[in-house]
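I'd like to ask you about the structure that follows.
Only one protein chain is missing; all other protein chains are in place.
Labels run A and B following the written order; every chain starts at residue 1.
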Amino acid sequence: MARSVTSRRKALNTLVAWTIGLLIFFPILWTILTSFKTEAQAISDPPVFLFFDWTLENYAVVQERSNYMRFLWNSVIIAGGSTILGIIIAIPAAWSMAFVPSRRTKDILLWMLSTKMLPAVGVLYPIYLIFIQFGLLDNRFGLVVVLMLINLPIIVWMLYTYFKEIPGEILEAARMDGASLKEEILYVLTPMAIPGIASTILLNFILAWNEAFWTLNLTAVNAAPLTAFIASYSSPEGLFFAKLSAASTMAIAPILILGWFSQKQLVRGLTFGAVK
Amino acid sequence: MSIRSALRAATAVCLITTCGAFADTITIATVNNGDMIRMQGLTDDFTAKTGHEVEWVTLEENVLRQRVTTDISTSGGAFDIMTIGMYETPIWAANGWLVSLDDLPAEYDVDDILPAMRGGLSHDGTLYAAPFYGESSMVMYRTDLMEAAGLEMPEAPTWEFIAEAARAMTDKDNEIYGICLRGKAGWGENAAFITATANSFGARWFDENWTPQFDTQPWADTLNFYIDLLNDAGPPGASTNGFNENLSLFQQGKCGMWIDATVAASFVTNPNDSTVADKVGFALAPDTGLGKRGNWLWAWALAIPAGTQNEAAAKEFIQWATSKEYIELVAEKEGWANVPPGARVSLYENPNYQEVPFAEMTLKSIQSADPLNPTVDPVPYVGVQFVAIPEFAGFATEVGQEFSAALAGQQTAEEALAKAQAITLDAMEAAGY
Partner (left out) sequence: MATQHSRSAARLMMAPAVILLLGWMLVPLTMTLLFSFKQYLPLRGGDLGWVGFDNYVRFVSSSAFWPSVVATLTIVGGVLLITIVLGVLLALLLDQPMWGQGIVRILVIAPFFVMPTVSALVWKNMFMDPVNGLFAHLWKFFGAEPVQWLSQASLESIILIVSWQWLPFATLILLTAVQSLDSEQLEAAEMDGAPKVKRFWFIILPHLSRAITVVVLIQTIFLLSIFAEIFVTTQGSFGSRTLTYLIYQRVLESQNVGLGSAGGVYAIILANIVAIFLMRIVGKNLDN
């Protein structure tokens, strides 16, 4: 009896959850579907859902027009580089905040977050001038640094919350055994925090991948990532929904795939210290 | 252009500057319009002729403008050639930011450039940007719907006739809208269209003392006429329709008339994209009998920022892309209807091109626009659908947003004009007028 109730309930849960899930996913699905239509089918009235002549023509056109691999590679380098650099700088900072807290620790954390509040467009000219000065325009390293700085507060905060959950006694035990600070961080703390670090890397990779102001305004050719790729397909002369969809699909596919493979990590790890 | 003349041009520049390797790589920022995409596809021809490689940065119009403006005003040097318009050219040239194009070789035949285009892309009589294509605006209409309404489109219609025809052609139940016009806010969108229209109603942005004129009767007439017309005979959501949206509506057969850029003519008559390709007629932009028509003048042009390392190669590229030979190259590959229009006189003298249905009306429209005397009453500025001062893009976009809100029914025309007056006054004050 009780068993049948739960399974009926489970069926209901499944139905509701799948409906909502598909509804939320629908815009992405629709974009992907549209990318395989011809331009005429893309705006046909009534809209066609699945029964159309699937074509790869849009992808061919986009591929011919732009060097997709270069944009993709730049995105990988910039998002990956900024995340790794950020992690390297943030681990010691988060360690000291978590294990040697002072009265000012919380203030420093909040202050770090507040640096994200300066509207980017307001400082475009100053930053642009600085980039020219240091020859960093259209340079991947320059963007790695900028995106690292933008995301550093989030990285520090996330790591801080993970580190805080690690009981201090373990560290003290390690210290008793004569571990140096470096060894303590490398061999005791980091392994324990690996799941947290992985979530942090993921989230910040996504944020850096999707950053569209600096990556667009500080690049031209050599460092232009996928955000610039998209800017060459949005609002062209005429409405090209199908080609726009193909370009959009190409721009989001890599990160979407990465996200899907790592969803378990994200579901478990994205706590921001919200769970005690 | 032959290899020899290219060589000559390159050596000439090499003599006065220090010239590095002969084969350079130039970076070109351009807009993602059809003609530019086509040019991108033909880059190999340029590389084969000159040995120079080309890197393209293709961006949508608004992003491009913000990108190149930031770069040139800070001497960023990210690009060797920038695609700019008739609005930017005189302003940038006055700041000394562009390389003069006065020394192009004789084969380039600079005198072949349409005078209106050459004038609009010059500063103090010196050419600073070469037109890749030029446009005016004109009426594109459905011959079948016009006939069904029992009307005949004159070559030079009045606004009164346009309004009458638009209302007669409208059949909202069948999704046929008599007229499609730009309503989307932006200085290059609705503000451009309404400004050109206002010129024909006898209105102007500023009087000779740079005082904004939105509190005058001609502006009230213009805006009320425009709003009433679109409310009666326009498509739904007109206040968010720009060039693209209207183009697609027209191609789908939903517009009776469309007054917009002459370059659109080749899109609406292209049977691959347009369902009404064989039913389109053309006429001059309307007037009200005051001596000015409601058509604008614009060119997308290629310019070289001062201080670039690759000036010689950049000049060679501009010579290639805006040459007669380039037009022939496109004609050979894509047909005459798809060549970049509105830049050269010789194109319109070419019998092959004269057969293109919209060629004659495009030329007449371009010739009837005068950026130096755009309005009925005298004005202190240059530009038909814009005012060639640096602040214009900013305040015209804000004014366009007020017009757009009025079109959407969120405020009256009078309220929009009062706000437009305040916005413009404030912006001019901030600019130090």
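Keep this in mind: a contact is a pair of C-beta atoms (placed from the backbone, for glycine too) under 8 Å apart; a residue touches a chain by one contact, two chains touch by 3 or more.
Bear in mind that the values here come from a model prediction, so they are computed numbers and not experimental data.
**Q** Check each of B:47, B:69, B:158 or B:211 against the chain that is not shown and name the one that touches it.
**A** B:69
**Q** For the chain left out of this view, which of A:56, A:181 or A:194 touches it?
**A** A:181
**Q** Which one, B:91, B:163 or B:318, makes contact with the chain that was left out?
**A** For the chain that is not drawn, the touching residue is B:91.
**Q** With the full complex in mind, choose from B:237, B:291 or B:380 the residue touching the hidden chain.
**A** Of the candidates B:237, B:291 or B:380, B:237 is in touch with the missing chain.
**Q** Going by the touch rule given at the top, which residues of chain B touch the chain that is not shown?
**A** 62, 66, 69-70, 73-74, 91, 95, 184-187, 235-237, 239-240, 245, 248-249, 254, 390-391, 393-395, 397-398, 401, 404-405, 408, 410, 419, 422-423, 426-427, 429-432
**Q** On chain A, what residues meet the omitted chain?
**A** Residues 6, 9-10, 13-14, 16-18, 20-22, 24-25, 27-28, 30-31, 34, 43, 45-47, 89-90, 92-93, 95-97, 99-102, 106, 108, 110, 112-127, 130, 149, 152-154, 156, 168, 172, 181, 206, 209-210, 212-213, 226-227, 230-231, 234, 239, 241, 244-245, 248, 251-252, 255-256, 258-260, 263-264, 266-276 of chain A touch the chain absent from view.
The definition used in the following text is that only the chains that are shown with their structure count from here on.
**Q** List the centre-to-centre spacing of chain A and chain B in whole Å, with centres computed as mean CA coordinates.
**A** Chain A and chain B have C-alpha centres separated by 39 Å.
**Q** What part of chain B is in contact with chain A in the complex they form?
**A** Answer in residue numbers: 27, 29, 32-34, 37, 40-41, 55, 57-63, 66-67, 70-71, 74-79, 243-245, 247-248, 251-252, 263, 267, 273.
**Q** Okay, in this complex, where on chain A does chain B touch?
**A** 39, 43, 64-66, 124-125, 128-129, 132, 137-138, 216-217, 220-221, 224, 228, 231-239
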